[in-house]
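Below is one structure; the comments refer to it alone.
Heads up, one of the protein chains got dropped from this complex, but the rest are sitting where they should.
So, chain A:
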Amino acid sequence: MNEQNTELLSIEQLRKKWMSPEVISGSEILLRSLLLEGVDCVFGYPGGAVLYIYDAMYNYKEFKHLLTRHEQGAIHAADGYARASGKVGVCIATSGPGATNLVTGIATAYMDSVPLVVITGNVATTLIGTDAFQEADITGITLPITKHSYLVRDVKDLPRVIHEAFHIANTGRKGPVLIDIPKDVSAAMIKFKPDDSINVRGYNPRTVPNKLQIDKLVQAISEAKRPYILAGGGVIYSGAHEELFEFATRTEIPITTTLLGLGGFPSGHELWTGMPGMHGTYTSNNAIQQCDLLINIGARFDDRVTGKLNGFAPHAKIVHIDIDPAEIGKNVAVDIPIVGDVKTVFEMLNPLVKRTEQADEWRKLIQQWKSDYPFRYTDSDEVLKPQWVIEMLNETTNGEAIVTTDVGQHQMWAAQYYKFNHTRSWITSGGLGTMGYGLPSAIGAQMAQPDRLVISINGDGGIQMCSQELAICAINNIPVKIVIINNQVLGMVRQWQELIYNNRYSHIDLAGSPDFVKLAEAYGVKGLRATNKEEARIAWQEALATPGPVLLDFVVSKTENVYPMVTQGSTIDQMLMGDE
């Protein structure tokens, strides 16, 4: 995958090359602009309304495009690319059905604040509004799930719009920005010269926090007997993991990281107490409920974290640090609001804080909980246990892989049993909980980080939502290791039906699934199966030793549940702990 890259020109060289004004098409403007934004890989699918754009690609050797097999694959891949790299992910689809196939992926990125620029074609401006063939009002459809969107009616606006879109997508609270380009606009010829000025009035994300609020927090820390940190995805998006580490270790305040915050703080560290919330640790959930100071850093008090709101963190003074002022006070009333970029906040905060002794009892209590109530399951030598599989992946990779997941039980087990040492190593659909996300996001992540090991962990249900992207792995020799935790059911739904709906197992049986090993082979991807520990170890070693993509079908116990579990309507310290 690297060979092509070496002969590519740098952005500065490209800028110089294209500096003298030249008459080119809207499509070429798009490609040049994307290259000037530093995009090195886009994911897409052609169709009538984007044919000028695809025609332009024919000549642009610099422009790297991966043809996925479904638009949903393209946008999840762009999303995985963005999460693994910190850069903006880009995907392209045609009008109408191409554009509507992106909707799930746009919503996924929006909920998790992932920077994307989504390019759709549309029918010609003269046809817009006539119910023309393959017309869909995609800007209208995606209004509630984009950070911003543009329908470009004049090719003159195209360079500005693209540049603005990248700026908006990747600053402030990040998110997907859609650019809808009518066919005639992509065909129109105009004089183009690169420009990199930005002027978006009314968009000024506030990055520097109010100093008075910082002082209040310093004061609160110095007084707290039971301080606790709740860190979320904002830490990762702002690149503030080192500063967070400094803050936590300086103050020795125990810390939990949310599902999207995993990897923002090293999992092995003694201050870390595991993930909080519905499937969080005993320690984290009790710590939230018993702390007297809760410092939320870049997390949004999602209901899967808070459980029943009325009764959440009842003894705590609550601090909320977020780049998005609208998050502060949205779900939970806040005592010390701090609006700003997390990294900037820490830069001001860290020199002012220190360890306090009055929290020693609390530290001891937390350590006690940690050793008394770790995640646990009943292992077996007859059937493969899903938790054991994740532990094996973790041990054999030393927590150094990039892990992407689909949605369901396997996702929660991966979050619980894989231990992350680095930021941008855990890629999962948190806010929307999108099945189908696991495989394509891994493809995107591998494109962004060609030298790292990427493991995609899926359920046997969810893998079938985007399994066609196996083709992309094979064709481009993308070496992702695709793990299926195959329990033959829609496991998470089964769990709810067992625990909440009195064992009434309605429509969860996945009989009729393909033989996944053969499915992989049909695409030209190596497929391996394991039904016990011995086979699992051998298959996994073989996968690691294989330079290309491998699919591993781990046939596991059907009835395993994810514990602890907080059922809806309970406060988070009321956990079902499982059999033991």
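In the analysis below, a residue touches a chain if its C-beta (ideal position, glycine included) is under 8 Å from a C-beta of that chain, and two chains touch if they have at least 3 such contacts; residues count from 1.
Keep in mind that, in the parts below, contacts and distances are computed from a predicted model.
A chain of this complex does not appear here, and its UniProt-recorded name among "Alkylhydroperoxidase domain protein", "Acetolactate synthase small subunit", "Phosphopantetheine-binding protein" or "NADH-quinone oxidoreductase subunit M" is "Acetolactate synthase small subunit". For the options A:48, A:239, A:325 or A:578, the residue in contact with the chain missing from this view is A:325.
When the full complex is taken into account, the listed residue touching the unshown chain is A:202, out of A:202, A:512, A:547 or A:569.
Checked against the full complex, the candidates A:143, A:189, A:309 or A:577 give a single residue touching the omitted chain, namely A:143. From the options A:31, A:49 or A:151, the residue with contact to the chain not on display is A:151.
Contact between chain A and the unshown chain involves residues 139-140, 143-144, 147-148, 151, 168, 173, 200-203, 324-326, 328-330.
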